[in-house]
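This is the structure, below, for whatever I ask next.
Our next item is chain A:
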Amino acid sequence: MDQLVFLILSIISIGAALAVIFSKNPVYSVLFLILTFFSIAGHYVLLNAEFLFIVHIIVYAGAILVLFLFVIMLLNLNKTTETGKSMLPKIAGAISGGLLLIVLLGAVKGLNQAEAAQAVNADMGSVKNLGKILFDEYLLPFEVSSTLFLSAMIGAVMLGKKNLKDH
Partner candidate 1 sequence: MHSLSNRSKVVVNKEMTLKERMYLPAIFGGMMITIKHFFKRKPTIQYPEQKKRVQ
Partner candidate 2 sequence: MEIFLIDKIVLIVAVFGITLLFALYSTYAERKVAAFIQDRLGPNRAGIFGLLQPLADGVKFFLKEEFIPKHADKALFILGPSISMTTALMTSAVIPWGNSLELFDRVISLQITDLNIGVLYVFAVVSIGVYGIMIGGWASNNKFSLLGALRASSQMISYEIAMGLSIIALIMTTGTLSLGEIVQQQGTPIFGISGASWNIIYQPLGFLIFLICAFAECNRTPFDLPESENELVGGYHTEYSSMKLGFFLFAEYTNMFISAAIMSSLYFGGYNFPFMDQLGLPHNLVTILGTIFLFAKIILFIFLFMWVRWTLPRFRYDQLMRMGWKMLIPLALINIIITGLLIIVLK
């Protein structure tokens, strides 16, 4: 049962990920990326990581991809054609990407893991457990990441502002 769900989710995520990079229209790319992220969220459910599942949907599907879609619609980018007629860089890129995949898969195959089905702690991914760890052991990184957010926000506002000399 679990394995069947895993297989279906994996096929969806790989297919949608391929569609992301090969669709002509950026709006379609964003929509396929949403599909990919939902299937990855499904994997999180399968792994009992309920908190990450919901945060993943809120952060990625709810905020980041809406921003992508917003920018594409705002700048009306759906018609832009890509320059660079020569196919050579594209073929080279595709081949090197494929080679990377082969190397990674080879490394995985060489791991020689004799793992059977494992018993895991089903309660590990709960909000309570993760919250305790986050605010106990990782309090400093948490605060630092909030500073990062603040600086990113200020940076985005400064970048987005029109040049004051123009007025």
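Selection rule: all candidates are chains of the complex that A comes from, given by their letters.
Operating definition for what follows: contacts are C-beta pairs under 8 Å (C-beta built on N, C-alpha and C of every residue); 3 or more make two chains touch, one makes a residue touch a chain; residues count from 1.
Being a predicted model, the structure only gives us computed values, none of them experimental.
Visitor: All of these sit in the same complex as chain A, but only one touches it there. Which of 1 or 2 is it?
Guide: 2
Visitor: State the interface residues of chain A toward candidate 2 in the complex, per the touch definition above.
Guide: For chain A paired with candidate 2, touching residues are 27, 31, 34, 50-51, 54-55, 57-58, 61-63, 66-67, 69-70, 73-74, 126-127.
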